[in-house]
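Removed: one protein chain of the complex. Kept in place: all other protein chains.
Moving on, here comes chain A:
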């Protein structure tokens, strides 16, 4: 059992604020030095209310679509032709337009290329139509805007900066607003921000005291002011602004007055607000970004092999062109029937182009689009998996990207956040300690002691309970069933010397620049001379099946590292309770204060390992954030990495979000291993984005992690099926699909080379042009798709039962340089048999009892047919249990 002690007060808040500041600094790339005031002035926004707005800001119409009618074609084509393969095929298609160069007609490449672009275009259009529809639904919503003395309904898209709006209960805010007044006392308003950060508790917002009286349209109409604020940014929890009314003192505006687009008004009849940021300037839109483009290992290997294959293609073409020169020189002058006037026939350059066209399909034209379609369907299958559905949260697994499916089968390191990922992050009160006495939740000693009274500890206890009852932000909400729900956030503090302090605080708050620092300084003034009354003990339980899942990962040779912001004891306790480390393991704890001490300790451990270094040992490494900073410094990185990979488990505690990402970087750069980062909070975003695969756990800490992840799951335990079953399957399927696609194209098109030997190296194609054009898109389109979608190397049950099966995909046993070229050699061997057997069998040209001879198309079409039949047969040989899609569903 894990007991986390948490001191009362706003310590939690502080940590969060610090954390956000850290993140912000990382994102902005600024150091901890105060920002340059001049620079800050440059991005100031001044909003004029009830006065003409001199500056024109972004419209409130949002568009998340990639294309519109005009931009579709250029943008789409640009996207498509950024891929080398498409460029290559376009180049071939252009070459084919040169008269007398193409051996296969003008359209044998253009047609399949257009077909493939057409399929891609349809996919893009369908996706974009969905986005357009979603945008339209958003933009046509209506909101009330003050026009003169009346409220008028207008569309969201028409809303402008500086407009005054009225938003009613249970409505979404149309833009980022500054709260002026509300139906509630003191301009209070409750908002739900689950769309923004996933937190479902209600939050309180409060307008400034001197605007809270603006309750009538005529008041609002007379309210002339300016709002100075920061230029639009993506920080959800921060806002700095100043409200200046003509001839009156200025008032500071903060996050407390902000109503963000995406949030929803709750428990409040209406609010009045001023539009500050519109459309794409709103914090919601600033936060919606595409995850960084990641490519899978299989993808990279494939691309490398394509380059090699291209090289091979060029070699074959040069050989053919040289052979053509030699043949022409020795034969052509005497062959009266081949006497062509023009020079093309003996031009080496033209011949080379001819052969490039003849052999270009060694590189499969349809591979890219097949892979895309297959991945999309694979991702859908992940989303559909009922075993990864979490009943309590009503969440399915979600593949947010589809191009990493096979990477899930190759994971070697899992870097996991602790709180909310391994544990539930549901804080459950267990006990408290006041004045040296410990009170458990399930005995009544505490209430007894309170009733009895007397003694200093009883007074302390009473004080303690009072503070517990007062200092919080619990909002009671009566739901439809009449039950009271408590919506809690974090606590606030009152004090006797409040007035004096308040003034300082106000000053600090009004300053536009370095405000945070000044507020913090002011807060320091009051947060001192505090007395420790007691502590509450709160338990954060492990999520379901975490120990089993981790045990399975260890069996599958996956290393699990825990990276947590929590303190060392907690982290080690959790590592024990989730069976990552066991009592028989040696713990290497590295906590040092200086660079030199860290170096010394690391080197000492490295020496202790001796020849066992870089092999897995029965030990675990524990390091804290401060030491990690030194260990990650340039000269120690390698030693530290060696040490880490020598241990069965690594636990990093008290690490900042950026350090989490740095650990991922260390692994990614220092080893070839595939890393998977899993976390649930905003502090895990950096590592989720840096790792090969980022998995977000949708938990208590909001949607930030999920929104930046590649895959989202509701529970840590679902990783097991995601990796062992989906990852493994997708890896095998993708490997087979790719290998098979190359195989089939090499098998057919190398035959053109064999035929060149007999056709005077003239570049004559053996096959009929329709057969060539339809080869990839029709005659052999189905087997790769079937392999990519239905092949099952073994059943889900088997793979979950025997984690060791994961090693097959993890160690790239089915797709690497060697395997690829074995397939290529296999294709060559098959092509030789497929060409020469029919060639010899038809050597005398007469194939029928009627005595007629066949001609070259007879041979070509026969060979083509045998190739297709062989490919289908080979498909059946290579598949491992392809679903019999039309069979009855089994009872298993």
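In this text, contacts are C-beta pairs under 8 Å (C-beta built on N, C-alpha and C of every residue); 3 or more make two chains touch, one makes a residue touch a chain; residues count from 1.
In the analysis below, contacts and distances are computed from a predicted model.
When the unshown chain is looked up in UniProt, the name that turns up among "Cell cycle control protein", "Acyl-coenzyme A oxidase", "RNA polymerase II transcription factor-like protein" or "Uu.00g025110.m01.CDS01" is "Cell cycle control protein". Interface note: of A:584, A:669 or A:850, the residue touching the hidden chain in the full complex is A:850. For the chain missing from the display, the contacting residue among A:77, A:172 or A:376 is A:172, taking the whole complex into account. Of the listed residues A:110, A:138 or A:661, the one in contact with the hidden chain in the full complex is A:138. The hidden chain makes contact, of the residues A:142, A:299, A:385 or A:463, with A:385.
Summarising the interface, chain A meets the missing chain with residues 62, 64, 99-100, 103, 130-131, 134-135, 137-138, 141, 172, 195-196, 261-262, 264, 284-285, 288-290, 331, 334-338, 340-342, 345, 354, 381, 383-387, 389, 391, 394-396, 707, 729, 758-760, 762-766, 790, 792, 796, 802, 804, 807, 837, 839-860, 879-885, 887-890, 892.
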